[in-house]
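Take this structure first; my questions come after.
In this view, the complex is presented without one of its protein chains, the others remaining in place.
Right, chain A next:
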Amino acid sequence: MKYTEEHEWLRVEGDVVVVGITEHAAEQLGDVVFVELPELEAQVVKGDEVCVIESVKAASDILAPVDGEIVEVNDALSDNPGLVNEDPQGDAWFFKMKLDDLRVLEDFMTEDEYKEFLG
């Protein structure tokens, strides 16, 4: 698992990357009540706002961590946004991306580095 400074986690599954938000992020957001997922087959560029997460208090975005194509989205989150609070690093993944080159993931933090980043 790799981590971004935007509190996303990235997990490689074959030739795709699964993206979600960390436990820390879910805790900070509070109770999630709405999730807007990206369009399938969308070509996204690192930094694009690809998802919207709304908690009881506010709306926030998930940014595309890398360039690539959205190949799958987790529809379960549309029906049950609370899953993000229950299992942020497991069942509550947001989308899967296909990358040109998985080596870009090497730039992201390891779990230990992320823990250090959180302080």
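To be clear about the criterion, a residue touches a chain if its C-beta (ideal position, glycine included) is under 8 Å from a C-beta of that chain, and two chains touch if they have at least 3 such contacts; residues count from 1.
In the analysis below, contacts and distances are computed from a predicted model.
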*Identity of the absent chain, which is to be given by its UniProt protein name, from "ABC transporter ATP-binding protein", "Hydrogenase small subunit", "ABC transmembrane type-1 domain-containing protein" or "aminomethyltransferase"*: "aminomethyltransferase"
*Which of A:Val33, A:Ala76 or A:Leu118 sits in contact with the chain that's absent?*
A:Val33
_Touch with the omitted chain, as defined above, among A:Met1, A:Val18 or A:Val52_ = A:Val52
*Determine and list the chain A residues touching the chain excluded from the picture.*
30-31, 33-34, 36, 52, 54-59, 78, 81
